[in-house]
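One protein chain omitted, others in place.
Showing chain A:
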């Protein structure tokens, strides 16, 4: 008998896939943790700034669920799997011509482990046409790492429609890194985006390369269950937030946030029947926000060194099962009571669970952004032709204004783990990337084909007025030809009543 076995319906598989898809935005591996009453998927990103945990209730989400823990696994069973493999197993299968026969009816998943037993996760996919596909995945058993969140500390909270929030995020342009959620005015919560670069490129020459600065004011009435002090700021990573919202929107109607202050974690939760999603994001340290301060005319250049000093020790990699055990006992004893797992999270969470604004947003941002942008679909046909079909290069080329992307024209997919961890190298890269883009002025070029004369700008012979029929065009549109009760009006045909 396998330790854990469960069955997913077709719909359940879709939800499971969405959850995995969401987690995959943060990490490559997922920790599957099974208990009697629930199955959890959790992960923490490499920079340990974001923790995600999605719980599936045993009795409500699954068609069948059984947990037979023994010995070591009496309480719970956990293992690590690569998300990519899981994603392809649980991917939605759409049959040709929407042929229901080839769609999936259910999935049986089981996992077993122990002495003399092969450690495999087996997924059997039953299709309606009678085909059964069996996948066996290797997994690694090691302790789960969970982030902790102190409920009593997080006195600020609000709840809002996840759709509304996502639509608001659509208004932010590309190339932004941080989102400041603040209360400054009366009865208004502001969502303001900015990048760290904004503060550094103040010289005239680079002014035009600054990203769009956007702020959205939302009335407090729009939130439910809101409690925020006055003059309060909290700053989070935009990319993570967008990824979360994307999943939140398809999963649930409402999203709740609770947090305390800058540099302390923020928790975002939403749920649907049988599924509970929880994210813990590290918010940006106050000192690391020169941008925030410049707004008030104060600069603080010491923020980065402090960040560095607080960087986690190298051994402190996520997923290292020895994290807890290798720590001195004294420190382990200081572990907060609320830690969910035996792997302790140090009280000094700034170091354990450290965010720094990810230095280089992956170049694929453009792609993911487009998910959030109201696309004028009809507009597609007016896009310039691109004969070489190298869409990536073209698309990213179009983002040239964003210095973030400049260095990465040929690296469309930089996974999260490729982000440089040292914050010190980042500004340099950023600024050097901006250099090649010299400011441009309106200018004329000696273009071979404008050989004759150039009129001084805006005193040109107004050539466009030369057509007498300009006026006649207008008459054209008004002129209609009567034709047996039908008026032919250019391209339109109007029936006369």
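Note that contacts are C-beta pairs under 8 Å (C-beta built on N, C-alpha and C of every residue); 3 or more make two chains touch, one makes a residue touch a chain; residues count from 1.
Going forward, contacts and distances are computed from a predicted model.
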From "High-affinity iron transporter", "Checkpoint protein", "Vacuolar protein-sorting-associated protein 25" or "Cupredoxin", the hidden chain's UniProt protein name: "Checkpoint protein"
Option touching the unshown chain, where A:64, A:94 or A:208 are the choices: A:208
Chain not shown, touching residues in chain A: 161, 163-164, 167-168, 170-171, 173, 202, 204, 207-219, 221-222, 294-295, 373-374, 379, 381-388, 399-402, 439-445, 447-458, 460-461, 463-470, 472-474, 477
